[in-house]
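Notes follow once the structure below has been shown.
Complex shown without one protein chain; remaining protein chains in place.
So, chain A:
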Amino acid sequence: MENRWDFLEWLGPDTSTTVFMRLEDAADLARAIAVSRSWRQFVIMNSFSKNLCLKICPEASKFSQIVEVNSSTTDPEVGSSTATEWRRMEREHRIYMYLLHCIVSPKGFRDCILHCIGASSTDNFPDESIENTLEPSDRVDMRPSYWSSSGQRDPGVPESLTYRLGSDLCVINEIKIQPFKAFFQIGHPIYSAKSVRFWMGHSKLSPELESASYLSDENEGQLTAVDNYVWTYISPEFPMLQENILQSFKLPRPVLCIGGVVKIELLGRVQKQAIDDLYYICVCHVQVIGRPLSPVLAVNILEGDGGSILKYFPGARDLGGWHAFGARHGQMGAAGGCNQAVLNTLLEPVLFADDGDVSGEEDSFPEPAL
């Protein structure tokens, strides 16, 4: 027996697949393809990077197509169908490897909220509107800053706050919420909820409808209506404390928000207002902590049940792309609706992952023999 202990040669494809499927770190897969030509071919042709991605983030199965976009002119696919298939698989492998890196990297966390879409109800519009939740403090210029729901006799009536994130594709790890303590009321009641749940997905409405100048008491209901959204992720329920602190809700795993919309569902009311004996929920501040994936990754959501297209821009590290994106949203949310400070932060390039000079060049060194 020769001295080579290459399990790919010893064990056959079925068992070798079982071995590779037990790798949990994308870096191990990346190194595997550099070990030998046969390993490279095996890993790429069996889509292990895609499998690992779906294992960590099942919502990635919503990508019905993945596409690489290069600035260089792409020659039409030439060569045999095998060679074309190989190139397609290799591209798919590379894109899923990058997506995996984005999902698990510990760097680059920030508040991803770009602007507010709307609340399920608001007591005094616009004084107590959702816009106030972008402000970390509970008061601005001596004036209290918080969102308040409308009052209800039934403490079981839920509420929701819906936000637009700075990128259509974000990896979200954590959400922070600070309930509001009414420092101007006797007893300083804290109007928290019993528990919270998070929904992520995309909007079916056109982007213009979300600009703050459009948001008003009358159309808030339309903007937040359930039918206008498709949710690709719903979190478990987290208990909320009745404490005036910025409470952290860590998601059980990193979540891909495909479509850039996050809805915070506030379940169960705990605090009545003395004057009218009604239950309210009030929130002082909200943060959605994660990592925006533009400009290197973007998503096109197809209508109906067509899924969505994941686009990979390996050369996209230029600031121009960011500024154009930010400017568009800045125009929409110019009337105080867009959190300018957050926008400025988002305009900085996401430098957590160095994209190097990765270009979508085709492999020109010999393909492994099939």
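Side notes on the structure shown:
Keep in mind that, in the parts below, a contact is a pair of C-beta atoms (placed from the backbone, for glycine too) under 8 Å apart; a residue touches a chain by one contact, two chains touch by 3 or more; residues count from 1.
Operating definition for what follows: contacts and distances are computed from a predicted model.
Look at the chain that isn't drawn here: its UniProt entry, checked against "3-dehydrosphinganine reductase", "Cell division cycle associated 4", "SKP1-like protein 1A" or "AP-2 complex subunit alpha", names it "SKP1-like protein 1A". Of A:Pro106, A:Gly187, A:Pro252 or A:Gly304, it is A:Pro106 that touches the chain left out of the display. In the complete complex, the hidden chain is touched by one of A:Asp14, A:Asp277 or A:Glu303, namely A:Asp14. On the side of chain A, the interface with the absent chain consists of residues 1, 3-7, 10-12, 14-15, 18-20, 22-28, 30-37, 39-40, 94, 97-98, 101, 104-110, 351-358, 363, 365, using the contact rule stated above.
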